[in-house]
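Chains shown are a subset, placed as in the full complex.
Residue numbering begins at 1 within each chain, and the chains themselves are lettered A and B in the order written.
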Amino acid sequence: MTRVCVIGGSGYAGIELIRLLNGHPKVELYHIVSNSMAGRKLWEVYPNFKGCLDVTYEQLNFDKIQQCDVIFTALPHGVSSEIVPKLYNMDKTVIDLSGDFRYNNPKVYETWYGLQHKAPDVLKQAVYGLPELYREEIKKARLVGNPGCYTTCAILALAPLLKHNIIEQNNIIIDAKSGTTGAGKGLSPGLHFTQCSQNIKAYSVAVHRHTSEIEQELSLVAQREIKVSFTPHLIPIKRGILVTAYGNMNKEADWDTVFHSYAQFYKDAPFIRLYEEGKLPETNHVAGSNFCDIGFVLDKRLNRIVIVAAIDNIIKGAGGQAIQNMNLMLGWNETTGLMFPGYYL
Amino acid sequence: MTRVCVIGGSGYAGIELIRLLNGHPKVELYHIVSNSMAGRKLWEVYPNFKGCLDVTYEQLNFDKIQQCDVIFTALPHGVSSEIVPKLYNMDKTVIDLSGDFRYNNPKVYETWYGLQHKAPDVLKQAVYGLPELYREEIKKARLVGNPGCYTTCAILALAPLLKHNIIEQNNIIIDAKSGTTGAGKGLSPGLHFTQCSQNIKAYSVAVHRHTSEIEQELSLVAQREIKVSFTPHLIPIKRGILVTAYGNMNKEADWDTVFHSYAQFYKDAPFIRLYEEGKLPETNHVAGSNFCDIGFVLDKRLNRIVIVAAIDNIIKGAGGQAIQNMNLMLGWNETTGLMFPGYYL
């Protein structure tokens, strides 16, 4: 068994990652770090684990880290970049779930996060951990910056269209709706049940950080500069992101041709599920799974395409994707421990 | 007291209209028609009315109609246009909540509804019942086609921008999210709690009928042909619509200038609430009220505007707006019986 460590194991991304690692056939959860919960049994904090996983949250312990092969960091941005360089220099395989190691250019990070990057040299070693775009690079990497949840869904929805030059580079609109787990464990009035239930709101319009990540990756795929309008919304569901994206067609095309572009782009991607004409993803189809479901409608009246994509934000948008990256980095089958259906009900 | 009749009083639009009419100081609910529930006490069907409104659902009775001044028809499209001409010819004031009397051109109706219009002559007499656009015409009308719920919210969000030529006529995207009351009382798997709770889905992408209504009205405001992408989504809330609309700015403008255009356009509109910079509507702000809340963000990076608008779909999007129209048609104060805050909690 490969020993793994999770740093930041008491937040929502961390605990979901732990739940999935607990079901992974090739790893042992060896060191679970949480400053706020150190000394407490994990199942006291998350009672669903009682009887299944008898581990204790610990303070960061470099001796134990030394005995691990893979380290997952699920820490706030700005904190990750303080610890990741040490882990990387210990020759560990590191998968970081924060925003700190997702950028090719630290200036972009600094603009959107309002922080100077603390480890620009290590950042250069990092591969962007979206296997559907960087499978081969990830296999060779020792440090991966695991993409954001909105980002994963938006990029996977649009990349084939930009790669094959099907849509114009302008007027790309990404209207995204997320469940509340995406906002994490922290308390706030907007996440208080009485205010969140029966409500929908847009937030961070035109300024959400994930915009920069989406633009970086879509520009690389398109080989030209792509800018997008990205609008996140909070909806009263626990898990799931639905992205509704809009683009103008470069030329008329029929549905099958566009579908073929998607199918080809994702021909080696085991977690992409493409929908036949007339069907579209819903979050309920993916909740509890590592899949990204994609469907689209061609609006010939307006020569526009509307793409709908769905993921589980804390699996394919966080912990599941992190494991998918681990599988690739360690030379295992990409789907190990991840090929299960969502729970639907 | 003015006697009113509601035809189609057992569906969701009808019952909400009845609830609001019950609180209106100048009307008497004189004849409540429902084929499916005729003979049953209304409070047996809707137990919330017990002790408040002791009326019985009846079969359509033209003698009773004759004694009413105002008739509301809350019937399916295609059915309304069979009965409304008779009511209109009885010299009644008629407010129709279906799609049948919303169109200037019956051909547009026929294209989007797939039905030949049954009363094109009477249709010519109908005024589009959006008071914020047609206040003076409604005051003189005897037949009003009450707008759709998505439509109301989308038009109110965009009309000032098109009137003042602030946004381009192309690339207008309307991404809308609705609660389940908008889908009515009929049972279907997608509205079954187990499948609807914790889920979001897009539907009728590029083909929803309200598109044609939005385009008709925005084109009239803009005085040029406007076509829009309109995408409705179903979200797990009972009431409320949130519209997130996108347009490209014709030229650079600052936030205050755009706000001023809205403020001027709606200077006589008591149910429009404009949001200051940095704030945006949420459905929770309007649920239970007749208000339409509007806010916007200028994305100077992309020279694009993102407008967020919210209404209660069965009040401002149905029964409340119908009463607002009645108030105008009868020469009463527009806000009579409607000037209450939403319930928020």
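Annotations for the structure displayed:
Criterion: contacts are C-beta pairs under 8 Å (C-beta built on N, C-alpha and C of every residue); 3 or more make two chains touch, one makes a residue touch a chain.
These numbers come from a predicted model, not from an experiment.
Summary of assembly composition: all chains derive from one sequence, 2 are present in place, and the complete complex in the structure file consists of 4 copies.
Operating definition for what follows: only the chains that are shown with their structure count from here on.
Separating the CA-averaged centres of chain A and chain B is a span of 39 Å.
Against chain B, the residues of chain A that register as touching in their complex are 171, 173, 175, 177, 179, 194-195, 197-203, 205-206, 227, 229, 231, 233, 235-240, 242, 244, 246, 248, 280-284, 287, 297-299, 301-302, 304, 306, 308, 345.
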